[in-house]
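In this view, the complex is presented without one of its protein chains, the others remaining in place.
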Amino acid sequence: MKLEGRYTLPAAPAAVWERLNDPAILAKSLPGVESLEPDGPDRYRARIQYRVGAISGNFVGTVELSEKKPPHSMRLKTSARGAPGFFNGDGRLALAAKGAETEVRYAGEIQVGGMLAALGQRMVESAARKSIEEFFQVLAASLKPSPG
Amino acid sequence: MGVEIGVQVNGKTCQNEIEPRMLLVHYLRDVLGLTGTHIGCETTLCGACTVLVDGRAVKSCTMLAVQADGSEITTIEGLAAAPEAAGGLHPVQEGFWEKHGLQCGYCTPGMILTAVQLLHDNPNPTRAEIRRALAGNLCRCTGYQHIVEAVEYAAKKLRARKR
Amino acid sequence: MATATRYVGKPLKRKEDPRLIQGAAHYVDDIELHGALHLGIVRSPYAHARIRSIDTARARNAPGVLAVLTAEDVRAIGPIPCAAQIPDLKPAPRLVLATDTARFVGEGVAAVVAADRYRLRDALDLVEVDYEALPAVVDPEKALRKDSPRVHAGLADNVAYRWELEGGDLKKAFRQADRIVKLRITNQRLIPMAMEPRAVLARFEPGEDRLTLWSSSQIPHILRTQIAAMLKFPETGVYVIVPEVGGGFGSKLNVYPEEALACHLAMKLGKPVRWTETRRENFLCTIHGRDQIAEMEFAVKRDGALLGLRARILADLGAYYQLLTPLIPTLTGLMIGGCYRIPSLRVEITGVLTNKMATDAYRGAGRPEATYFIERSMDYLAAELKKDPVELRRKNMPLPKEFPYATATGLIYDTANYQGALDLALKKVAYKKLRRDQAALRKKGRWIGIGLSSYVEICALGPSSAMPAGGWESATVRIEPTGRVRVLTGSSPHGQGEETSFAQIAADFIGVSPDDVTVVHGDTSAVPYGIGTFGSRTLAVGGTAIYHCLEKLRDKLLKIAGHLLQDDPVKLELRDKKIFLKRDPKKSIALGEVIGAAYTAKTLPAGVAPGLEATDFYEPSNFTFPFGTHVAVVEVDPETGGTKLLKYVAVDDCGKVVNPLLVEGQVQGGIAQSIGQVFLEEAVFDEQGQLLTGELMDYAVPRAADIPWIESFRTVTPTPVNPLGAKGVGEAGTIGATPALVNAVVDALAHLGVRHLDMPLKNERVWKAIREASAPAAGKGKRSK
Partner (left out) sequence: MIPAAFEYFAPKSLDEALRLVDRHGGEAKLLAGGHSLLPLMKLRLAAPRYVIDLGRVRALRSIREEGGRLVVGALATHADIESSDLVRLKCPLLAETASEIGDVQVRNRGTIGGSLAHADPAADYPAAVLALDAEIVAASNSATRTIPAAEFFVDLLTTALRPGEILTEIRLPVAGRQAGAAYRKLHQPASGFALVGIAARLSLDSAGRIVSIGLGVTGVAVRAYRATAAEQALASKKPNPKLVADAAAKVAEGVEPLADIHASAAYRRASAAVYARRAIEAALLRAAGKKT
């Protein structure tokens, strides 16, 4: 299924770009990611424990950044597999300055398979939206100057 | 690892040590050998595994055996021992036979036990009430009409007996 | 029947029921074998993927696991059989486990054997498969494009076959036509969903070289032959037993990988091996049904006379061929003309491969599709020509005196009175009054629709010349020394009730009670080689084989009795366990005494052999062609698109009836499945080939409250094809009902200009049609999807 939207982050594109390229920040912002280990340039091996409400599952997979045009756009791909099935996300992020802030437009596609596709059908899209929302929230938090 | 449970199944006391994750339906079928209770799905929708737990119809695939600890369970094998059966078939069983309420028979035990609860709660149901009460039991063969007639037959017979 | 019918024709209670209503019957999964192991399959979550590697180490070392196998380990097992013979069919062989490529979601890639269900389930998650996802093709029309991914890399494209059939002068028909009317109709993919998922149990006894396979199947003998071939094991050592079967509807008319795998593993591990399908597996990897798209093009006269029909049918076969996969659409082709006089006709079928589970025979197998296409078209034509749908049908139906009737597709319809069934249905539903009520209610804002379908179907499959693996059936009937009658049938009933109807036939012949008759089926070591139960053939074909055996036995009994009574056998009659002189019933002999004589063999007439057993292999001379008319009345909620069935009348003619109760049950059950197809059911895939209706939580089958009270009636036109006069009724409901229901919904929206809707008619689809038709910009009279 296709998803798109926009989110405003409280910093200039350069700062956002920097965060997006920081594996530590990525690991923190990508929902459920427990660890990200480098696996080549702009490519990471991920361990993911995904949770939404009572539903949870363990996955292993990759996170990959590509088609980078700093600090304007990039492509973010995740693919992961586990006992409940697999999911792939392939999205493009476009950054644009909006005053002192940055508007990130995203457009991409989510694909799920296995049990996730069967049972989760009703909820996959909502869960994906929720995950994207969380991703940006954590990213936004990381951009706010820490109090004190 | 194992948990000890004690249940009355069809009037008999059963005590077993089981894994806590064991589903009631597997306890009945695999541990007690009561294979009249069938499994038709894994999502609590088909009703083939329906048994009576303390007199209420329950889908035994969505109940852990440990949750049944201390309960009285009636499966299709034990239905003829119910007082309503008066030594023969239970009137609901009889209705299914008389009215051709089954074809392949796979949904039948669950269907019968659900109907038993219905007639306990509502001795004189309308056809619409019967259909609604059987919403949790799928049948792919009969088209349900003969099942509805089977339940009507049983209702009539049970009412006559109570008089 | 020559004999007095005391039981045939009567609504006897079923003999099979006491065990079923008391939980005492045994389906495969109920059979306990000491030490039986549990088999499970690791399945591809991708519709199309290359299998790079499989790591079985973790699973192998898990508690309770005895074996983990991949395709490498089962190379010796032959491919899944396909019996369909279609000229130039492209090869698409399927092995029991995928070797390097998985081609649909659910295809097996590894097999795990464990000590119990729980350990097995844990271990399945531990098999690690490294897949490389490949582009999948899901839509059959896209699969035909040149740039489409190919399901089988070795094939030039995804076209499995093209098949054509032509009769009459179509060019002339289109030249002479006043109107050419075209309509595109889809018949969506369905999931058969028998209540009992498939189950398999295999045991190998090395001492006897005996391999026993219990399977929830409709075809025990064909399964035996195929398993022997796949495993290269002597067929004489293979014993297939089909115990109680919890419904099939065609889905168990097949040979599946798990049957061969369980046998292979039982031999390899030296212990019984069982496999029980989950419902999810049942949805993913047991055959699907229907999935055809038809482009219908009619040449018609202004007065409604049909001159010609050109039908192009695109059939989605899935990724591989199961037993009959490519054959099913050709049945649609044969029956596409329905019960009408269509002098010229051309059918072009394209079978296409996609990354989905195979389609195959599902209740009706090709005929519901044909009937739906033609009957939906008839209503569409009526609307286009501004004729009453009843009159358009009547005008084109052949008259009873025209039978046997040769169709342009080359079939010979045995016998019929289409008008009789139509008239009875109209009378029972009070058609004229209904139309008046409809008009009155429409003025009050209530949208009622009346839908009609007159069908003919093809049953009693069938002459062997037209069947891939033989169309005959076998029986042995034995009268035991105690007087009990044993009927051994090659058919394999699984809910239809032939243990009762066959006993009724036998009881009448032998002069005993049905209680004295035991019908044995499904055990290949007990019954003669048979074809199985499908295609509404069991009574008409299997029953006729029994009829022939009974005739021989009765003649023999009369011959012996004549000898004992010293009278001419032709003057004797057999009834109530007595054989007596027709003109002097007091002169009689007990049946038991005659049976005794047959076995003691001391007082047999010359030339009569001892014993009382007869076997028959019956080859039918033709199919039979049951027919009927169904009428549905629905109400549509203008606000939500919700539909409600108000009334349903079915008139079916299945020839002579042995047990009306059973016929009623078949008709009602079939109509319910049609209601499922029309309003609820559809196998929905996403673009990557994931089945989104992969559980009962998303695939709706009808519940009790979804079905209206069905008023069912019959006309009786016995077939001359077999001595029972019976035609078959197992699929009639699914064949007759589907178009009646859709026609009713379209009729309810006719005042908006809606002319066609594709199934399933879920609330939203109807709602959308209403909105589009009501919107001022939308332009009335347009088709809506």
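For this structure, a couple of remarks:
Read from first to last, the chains carry the letters A, B and C; within each, the first residue is number 1.
What we mean here is this: contacts are C-beta pairs under 8 Å (C-beta built on N, C-alpha and C of every residue); 3 or more make two chains touch, one makes a residue touch a chain.
What you see is a predicted model, and the numbers here were worked out from it, not measured in a lab.
One chain is not displayed; in the complete assembly it touches the shown chains A, B, C. When you scan C:546, C:634, C:696 or C:742 for touch with the missing chain, the hit is C:696. When you scan A:40, A:53 or A:99 for touch with the missing chain, the hit is A:53. Set against the missing chain, the residues B:9, B:34 or B:63 yield one that touches it, B:63.
Which of C:165, C:412, C:646 or C:684 touches the hidden chain is settled by the complete complex: it is C:684. Residue B:20 is the one among B:6, B:20, B:33 or B:123 that touches the chain not shown.
Hidden from this view is one chain, which touches subunit C at 117-118, 121-122, 125, 278-280, 639-640, 679-680, 684, 692-693, 696-700, 762-764, 767-768. Residues of subunit A that touch the chain left out of view are 52-57, 83-84, 115-116, 119-123, 125-127, 129-130. Although one chain is not displayed, subunit B still touches it through residues 3, 19-21, 23, 26, 39, 42-45, 47, 50, 53, 56-59, 61-64, 66-67, 69, 114, 117-118, 133, 135-137.
Keep in mind that, in the parts below, only the chains that are shown with their structure count from here on.
Annotation: 30 Å between the Cα-based centres of subunit B and subunit C. The mean-CA centres of subunit A and subunit C are about 49 angstrom from one another, to the nearest whole unit. Those residues of subunit A in touch with two or more other chains do not exist in this structure. Those residues of subunit C whose C-beta lies close enough to touch subunit A in the complex are 45-46, 105, 125, 280, 686, 688, 690-692, 694-695, 697-698. Put simply, subunit A touches subunit C in their complex at residues 1, 81, 83, 85-86, 111-115, 117-119, 121-122. Of all the residues in subunit C, the ones that touch subunit B in their complex are 13-14, 16-18, 20-27, 29-30, 32, 116-118, 193-197, 244-247, 249, 276, 278-280, 494-497, 661-662, 664-665, 668-673, 695-697, 701-705, 707, 709-710, 733.
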